[in-house]
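All protein chains but one are shown at their positions in the complex.
Order of writing sets the chain letters: A and B. Residues in each chain are counted from 1.
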Amino acid sequence: MKRIGVFICHCGINIAKTVDVEALTEEIKKYPGVVHAENYKYMCSDPGQNLVVDAIKKQKLDAVVVAACSPTLHENTFRNTSERGGLNRYVCEMANVREQCSWVHDDKAIGTTKAAHIIKSIIEKVKYDEALEPILVDVTRRALVVGGGIAGIQAALDIANAGIETILVERSPSIGGHMIQLSETFPTLDCSQCIMTPKMVEVAQHDKIKLLTYSEIEEISGSVGNFKVKVRRKSPFVDWEKCNGCGECDLACPVSTDNEFECHLATQKAIYRPFPQAVPNRFTISKLGQPPCRIACPAGVNAQGYIALIRAGKYKEALELEREANPFASVCGRVCNHPCESDCVRGEVEEPIAIASLKRYVADVGSYPLEQKKPTGEKIAVVGSGPGGLSCAYFLAKMNYRVTVYEAENVAGGMLVLGIPEFRLPRNAIQADIDYIKSFGVEIKTGVRVGETMSLDDLQKNHRAVFIATGAYEEMKLNIDGEDLRGVLHCISFLEKVNKGEKITLGKKVAVIGGGNAAVDAARVAKRLGSDVTILYRRSRREMPANSWEVDEAEREGVKIEFLVAPTKIIGTNRMQEIECIRMELGAPDASGRRRPIPIEGSEFRIPVDNIIVAISQKPQIDWLEPAFERTKWGTLVVDPDTLETKVKGVYAGGDVVTGPATIIEAVAAGKKAAEVIDAHIRGVPVVHKQYKKGRPEPEDLKRIQKVLRAEMPKLDVNKRSKFDEVELGFEEEVAKKEAERCLNCAICCECLQCETVCEPKAIAHDLEDKIEEYDVGALVVATGFDLYDAERLKEYGYGTVQDVVTSLQFERLLSASGPTAGELKRPSDGRVPKRIVFIQCAGSRDKENHLEYCSKICCMYTAKHALLFKHRVHDGEPIIFYIDVRTSGKGYEEFYNRVTDEGTLYIRGKVSKVYQDNGRIVVLGADTLSGKKVEVDADMVVLAPAMVPTEGNEEFVRKLKIQCDAKGFLTEAHPKLRPVESQTMGIFLAGAAQGPKDIPEVVAQASGAASKAIAILSQDKISFEPTVAGVDEDLCSGCSICVGVCPYNARELDKEKMVVKVTEALCQGCGSCSAACPSGAAQQKNLVDKQIEQMVVTVLEEK
Amino acid sequence: MNKILKEKDFIKRIEEISNQKISDCYQCGRCTAGCPFAEFMDAPPNQVIRFIQLGLKDDVLQAHGPWFCAACLVCQTRCPRGVDIPRLMEAVRVLHLRAKEGLIDVDSIDKELLLDAPPLAFMSAFSKYTY
Partner (left out) sequence: MMKGNFEPKIIGFFCKWCTSAAADLAGTSRKKYPANVIPIRFFCSSRIDPQHILQAFRNGADGVLIGGCHFGDCHYQNGNYKTARRVALLHKLLEGMGIDKRRLRLEWISAAEGEKFTKVIKEFTDEIKKLGSIQGKN
């Protein structure tokens, strides 16, 4: 039971006149719990306070009630007094018997009664008050500023100059924000860069500022004094420690992309520096990932890369780049089935790039001397010299392995040489690629059939590893009657004979059975040998596995195709004469996804033919391998899909022998993968499989691209195709370059590595990854800035359709000496100097109905500035400004505006309805409300003043920090009048345009204001919070979490393990919402618990 | 000076008929700027609205503008305050019509014209031409 002392103040006659203090004192003395009661004329005076101190000590008081004026005046005073007496300050309460009693009642009896009730209620409260200690929190003496525009820069400098370590985080590669993009600033017409760059340099050189550009806040936790911030340092793919900003890389890079700093009026290279005075002055690479073409290619050939090099005329480098992933440049440039082209994003505009043909161009255009290398490493054996085997050998040899390729035939090349006709793939093209492979020290032994001439065991004894790539060349049979009659030919052996130059005689009519590339090749060969050829295929055209362009060529050459037909019998004696076929129809899809052909009963018919060529598929010939080598039910070799190793250790396999008949590029990919795995296994290191992220432009960006048709491959005239001359003739240089121009640079940087070759300090680092850094800070300043409203949404103003309609920021760049036109005012469309420019204010602002309701504040002034600068550059220029109001509310602004109108700008009051292009003129439809006339103006150029909006991504960012922004996305201040630089979260301050549209002097002032607030927190060792916060009685808490949602400060959260709510006291502001919401009474606000309130209520209502 | 804001009932009437708040208009002039017939009007759309705002009943009723309105809706689409100007014009026309000023007398229309002209012309005329 507390020993309570009550002190009643007369306050002169203020209280004593209408409250009988003596009688009251006597009454209170008798009140349960009160051990001491006295009254005094002026309790707040020194003697008055001393009474309290003495009483506490002498009477050993546990609690004090001072009945006097409003606690807003003297609560602190008497709490300090109580502390001096040795009492905890929170057990001292005031009862307001002056403002809320003695001053508002006349009747002394009534006044005294009410005063008694009030005092007694406070006595009841103080009975249950706990002795509390202010909540003290250590302060981490470090600040973090988010945003490197003028607001962030100023705030960082102010805090750093106070001797406090400051981290400045900026998401683009350089600080400067939008201010650095401006040409001159109003009203002084200072050159923006001239006034800003000294500050930027000061930031970079300040010993108390840690500058983190190209970085973003990833995560933030904690509260004022103790924030933990995770910052993502994005990878610029350049080592900034080494980069010296020389710019050689910029000159060497063949990829151009949109330049955001120049507001899309110029391009920049994939490796770029945002502007010459960038801080830090380093280069950054824009890389979105890997382009779709590279991801689609099984071998990962860098198509975007070599196409970029073709654009730059660097054909040797292009060929080298291509061959890093695939040695078969000449071959694949001609006969690859190019899955890259199917995924080429240009195909979404009109047609994909002719990637394969461009590859052929670089393979053909130059012949470069081959340096013969001699590897010295371990010996590896490869069985089979097709594309799979030779690729594996190539990649292993590049890693210094000594590879021997064992080929059963007399000539190397596998299916390339044996299965593909010369008019598609000339022998010298194959030889060029094989010679290249051999130059790496690969030895090819032809005429050696492993399994006969030598055994696999022999190979394993002499080589560290073996790669089997024997392909799939054994023909599948039709298994119908008459297949062994003379005149029945099988496709691969047919093509082989022709390729070897052996003589073959075919009859007049030839039928080819099958629909794959081999069938089409065989058909075209047969045609060249003089026969009348028909392909019989059992499904329809859509299901034909052959490359569609090959099928088209075959038809152009006169080959006929009959669909939905299958042979049932071959008829003849000794020699075939007829073939019986049955018609098919398509049923449900089979395992390959293609519709299954079903014979139509009773539809048999016969065709007289002299020869048939069966081309229905092939399978591997692996009988020579021991049973230890597991086979699939289709007769292919089983391997581990990740390592390509067979069931026998040290023996690997890939290509058609594993997959069944597939494509060349898949065989190349398998060979490459096997080489990497073999190398990893030999060195005993883990196998690394690269994961690629796809980078490509957004579909909306494709709409602006002008359509250009794909380059056409010149072909040999159809009538001249009787011999086996190559049908496709290849591109000319201008055609190849023009085709390469169509490439959209999907991933932007294509890793062509030209930058690497010219970088002297070796700063290029394509493998550099993002990293996360953690920082402890005590306070934050958010200065994330603004963007301009998307002018394309102002459709009637023609932005995006009329080229000479630009935004104000674009106009700044046009005026800027370091801009895309070197400061000469030129129209974007034709470079002419504009004579009449129409400026449209309020483009998007003050438009509640269609765009944004608010006024963007700066546009009236900068438009006036633009008009003036225009007049300065073009002396006979005519600026016309359409306005609704002219707002000139700063120092020197009205004077500036007068200067602008004096020097010859015409202001027309009326909001423009529409801007459009008509026969080369730009027409502006406006009005002059002052004279009541509609106005039509012909302009050379139109400049829009779009609304100021918060930066892109601000809303998600704000959620991370748990601060608020308003409905338009601007940061919400704690109080619009009195606390404009504080957010609603303690310790997080706001500065600049992120909080609302404003001009540079206001931004700078606000930044300094925010900095001072941050300094106030950071210059203390500890900060203290009022302890009248809400707690949690864990015994009563059921974890219902109602209080969590009710708290405006996110101070409460559910501990999922214990199923009770926990409070972060430093965040709790003591409103008590949770205490009212809690159904069980577990949440109670300290020193204002339910029990206290109940007691107060009961006491107040007691009869006197 | 003297006429302004005397005719508050008139303003209320227009607001009632058109279901628009006349104070929404902040006189930017965009309606006039985009109106295809503004050049033919004595007082263009924004001025007519200004007259209504100031309660200048006579100026409103004497204006030709509301009769030239083709209800093309360009003004309403582009108005930054969402004012439905065609409805305001219609409200002015309705006031005229309700006053039954000079309605067209069908019997006095030229007989040739009656036969030649399309019915639509008569419908618009009955709606619009009351003077």
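Quick note on the criterion: contacts are C-beta pairs under 8 Å (C-beta built on N, C-alpha and C of every residue); 3 or more make two chains touch, one makes a residue touch a chain.
Since the structure is predicted, the reported quantities are computational estimates derived from the model, not experimental observations.
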{"item": "Contact list for the unshown chain, restricted to visible chains", "value": "A"}
{"item": "Among A:G111, A:G333, A:P352 or A:G471, the residue in touch with the chain that has been omitted", "value": "A:G111"}
{"item": "Per the touch definition above, residue among A:T470, A:S808, A:T929 or A:T1028 touching the missing chain", "value": "A:T1028"}
{"item": "Residue among A:T77, A:Q100 or A:N400 touching the omitted chain", "value": "A:Q100"}
{"item": "Candidate in contact with the missing chain, chosen from A:N400, A:S439 or A:Q1069", "value": "A:Q1069"}
{"item": "Chain A residues touching the omitted chain (full complex)", "value": "70-72, 96, 98-101, 103-107, 110-111, 113-114, 117-118, 121, 984, 1028, 1046, 1048, 1069-1073, 1075-1077, 1085, 1088, 1090, 1093-1094, 1096-1098, 1100-1101"}
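In this text, only the chains that are shown with their structure count from here on.
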{"item": "Distance from chain B to chain A - Cα centre to Cα centre, in angstrom", "value": "54"}
{"item": "Interfacial residue positions of chain A with respect to chain B in the complex", "value": "796, 842, 846-851, 884, 909-914, 925-929, 932-935"}
{"item": "Residues on chain B engaged by chain A in the complex (per definition of touch)", "value": "26-35, 38-39, 43-44, 46-47, 74, 78-82"}
